[in-house]
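For this view, one protein chain was removed and the others were kept in their places.
Chain IDs A and B follow the sequence of writing; residue 1 opens each chain.
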Amino acid sequence: MTDLTPITALGTAEAPSVAFGPLTVAEDARLGLASLALRRGADVPEPMGLKLPGPGDCVAGAGVGAFWTGPGQWMLEAPGRAEEDFAAEVARNAPGCSVTEQTDGWAAFDIVSDAGAAPVDALLERLVNLPPASLLPGKATRTVLEHLGVFVIRRAGDRLTVLGMRSAAGSLWHALTVAAKRREDAG
Amino acid sequence: MAEPDHRDRGCPVGRDEERWGWPDMRFSGFRLVAEALRGHSGWKPLWRDPAPQPAYDVVIVGGGHGMATAYYLAKTFGQARIAVLDKGWVGGGNIGRNTTIIRSNYLLPGNEPFYELSMTLWEGLEQELNFNAMVSQRGVLNLCHTDGQRDSFRRRGNAMRLAGADAKLLEADEVRAMAPFLNFDNARFPIKGGLLQGRGGTARHDAVAWGYARGADVAGVDIIQNCEVTGFDIDNGRVTGVQTTRGPIRANTVGVAVAGNSGRVMGLAGMRLPIESHVLQAFVTEGLKPAIPGVITYGAGHFYISQSDKGGLVFGGDIDGYNSYAQRGNLPTVEDVVEGGMALMPMIGRARLLRSWGGVMDMSMDGSPIIDATPVEGLYLNAGWCYGGFKATPASGYCFAHLLATGRPHEVAAAYRLDRFARGHVIDERGAGAQPNLH
């Protein structure tokens, strides 16, 4: 069989990680993703014990997480499991729902602060045009960032994940790192 | 019965008229020198400001295309007792708000002969009106960025030439020779060539409004400003006059040419139109030395630019995209337009924006205009010009006058029927369907 070498969304062998003062921007090449949508009139399932969040929110459970993407729709996340068939597991745990594998459609970038929430808040002001209330810890939302459609997931005060379309990973990386650099330069 | 001389009412008209065959305000080099010598004390207003009369044969609502209509109606079609009513002032509508581009580079047979007639009228306009409208045939260059786009330009160029217009397909190096400052090697949208209409260009929009107004006034038309039409008098399906903020005015024939207000005005006659009103913005930078040779349009985004004789870069892009009567737009569109400019010619980033403004336009369901009779007898409609009706001003006025005078559409405007949507004969240059904000 052909010897295939996996690469990250940015085209490198190892996921890059760059520090800008207290903020570190890194690609997470190992995030497994699957979307879940309710059929009309169906009850909301609790896949893998996850209580699916309401509009604008995200939750983290044991080894899996989820965020709301639209009425009756969620994205489920499985850190470290990009190589597995995560969608199949979700489908087994959410009978009657529409589940679609999403891992390969997205590029995920984590932004972590070692100085608390303030640098993340300051970065978000530069990145997206949203009221601060929709970016508090536990919030997740889809919006526009430099003309790119993205999900912004505020996992905690000092942690943020941005998901963007994989084919535009380089543009998104550029946008995030330039903003982080400018925030650093501005002090 | 002798026609009343409307020109004796309102403000006085110079008696030079007999001498020149024109009134006081004929322009010439000699006149300019003479006025310079007497301290410019002899210039008079370009048109009278009469009070509305109780009745006219023809009332035209709207002083943009409407003024051109009145001019040709009186001058070419020999009609008398004509009034143009405008709720604002002459030149205050889109005729004075546009980016002044004139061209006849359309594709479809319903459009191209009409716009080519307009182009030939532009070419003779200043002589016709004895007014310097600064018609400048500096060329309109549409850039292409893909092979598919070049193919479609070739098709369009051929369609133009079949209708008697000029068109030239340029290779990238020919474009480079004309406009070396463009971003030819943009990684996403490299410039592959362009379609040039050398006879296209710009005209000074205000002067066009004023020139037609002066010409119409001289031909006996009453220009009544600050006179808003607030209703139509309709008797047994026939129009008998209009209600206005300056009182009722009777008329046998009423022509409506109110650009972005067509829906609102025709609503007064109980009609719903295949039109939405949208806002388009325009921008001008501070004056710069000559930098941009003609009109250049970006084929990968929506951006068009020219340089006025005063030096300002005049540019625009997409409409804002939602129904609006506000005559002003919002910032996201400003950003979008200037991003288009930066992508096309990065040097524009050094220019400072001086002014921006918005105009409300009729966006029609197929992107093409309407010049037609309506279900109300005697009531005619000229509407749906979208963001491209300035170039149409001469032909629109001429063809609307033809319709008002003869009751029949002019042959080059025969496709601009109101019922073409119901009949399935839309004229959709963009192929966007019944979605006005996409045309």
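By definition in this document, a residue touches a chain if its C-beta (ideal position, glycine included) is under 8 Å from a C-beta of that chain, and two chains touch if they have at least 3 such contacts.
By definition in this document, contacts and distances are computed from a predicted model.
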Q. Missing chain's UniProt protein name, "Sarcosine oxidase subunit delta", "Pyruvate dehydrogenase complex E1 component beta subunit", "FAD/NAD(P)-binding oxidoreductase" or "Oligopeptide transport system permease protein"?
A. "Sarcosine oxidase subunit delta"
Q. Of B:Gly139, B:Gly220 or B:Gly263, which residue touches the hidden chain?
A. B:Gly263
Q. Which one touches the absent chain: B:Ile275, B:Leu381 or B:Ala395?
A. B:Ile275
**Q.** Option from A:Arg30, A:Arg81, A:Arg126 or A:Arg142 whose C-beta touches the chain left out
**A.** A:Arg142
**Q.** Contact footprint on subunit A, counting only the chain that is left out
**A.** 55-56, 68-71, 73, 129-131, 133-134, 141-144, 149
Q.
Which parts of subunit B face the unshown chain closely enough to count as touching?
A. 261, 263-264, 267, 272-277, 321-326, 330, 332, 365, 421-422, 434-437
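Following the convention adopted for this analysis, only the chains that are shown with their structure count from here on.
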Q: Report, in whole Å, the distance between the mean C-alpha point of subunit A and the mean C-alpha point of subunit B.
A: 50
